[in-house]
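Here is the structure we will look at.
Note that this complex is displayed minus one protein chain, with the remaining chains in position.
Let's turn to chain A:
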C-alpha cells in the first residue's frame, strides 16, 4: 500500500523545545526534519541519539525512536545501537561540550570506527544548560564566564581538524543562519555510507549574544570543496578561521559493521568443554 509522502512537519513530535527564543538549534531541528522528508524516511526506522546539553534535547522533538542518554556518551550508545541494528538510520546530535570535552574520546574513536551514522554537533562555543561556561571551542580570551574570569587561556579545539586526523570520512560545516544549505549538508551526510560529521555553527542568543555577528563572517569555502584528498582537506581546515561552511572532505572508507549472521548453534560451543 503506498504511503503518502511525509512532510518535514510530520517528523516533529509536537513537544515544545526547552530552547530560548532565537536559539540556533530551532533551525537545526527544522533542517533535520526537512532532510528526513527529502530522504523519505519511515519515522520508525530512524533513531536519534544524544547526550546532555541544550542541543541534546533534540531527540524528543523528533517523531522517531530516540535515546537521550548521559553527558558525552551519545556516540557510544549510537555505536552499540548501530552494531546491533544495522537496519536503522542512526543520527546523533549534541553540543560542543558534550562532543568535544566530556565525550572527546568517543568522538575520536567514532571517527576511526566509521560506523554508518551521522553526527551533528551544534556548536555555540558555550555551555548553555549550565548557564554560560566556556567550552572546548570557546576562544581563549572570552571572559564572560565567572568560572574562567580571565578566559580559558588555552587554544580552541578544532573539530574538523581532529575529525580528519581521527579518520572521519565525511566532514562538513553548516550554519544555523543558512537553513537551506544546512539541509543539503545533512542530506549528504546521512547518505554518506560511514561516519559523517557535521559541525553546525548554531549561536546561543542568551550566553553568546556576540554570535549574532556570525552572519557577517560566515561564508562558503572559497576552496575547491569537497575534496577526497586528506592533505588538501587538512590545508583547507587549517587555512580557515572556522567560519567557512560547506562539505570539506568526503572520501569512502571501509565501514565497520558486524554481520550478525548466525551460522551455528550454542551447543556446539558447549561441547568444546567436554573431557
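In this section, a contact is a pair of C-beta atoms (placed from the backbone, for glycine too) under 8 Å apart; a residue touches a chain by one contact, two chains touch by 3 or more; residues count from 1.
In the analysis below, contacts and distances are computed from a predicted model.
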The chain missing from this complex carries, among "2-oxoglutarate oxidoreductase subunit KorA", "GHMP kinase", "Energy-coupling factor transporter transmembrane protein EcfT" or "L-lactate dehydrogenase complex protein LldE", the UniProt name "2-oxoglutarate oxidoreductase subunit KorA"
Could you tell me which of A:33, A:79, A:101 or A:176 touches the chain that is not displayed?
-> A:79
Chain not shown: contacting residue from A:24, A:53 or A:69 = A:69
Over the whole complex, note the residues of chain A touching the chain we left out.
-> 15, 42-45, 47-49, 52, 59-60, 63-70, 72-73, 76-85, 87-88, 105-106, 108-109, 258-266, 269-270, 273-275
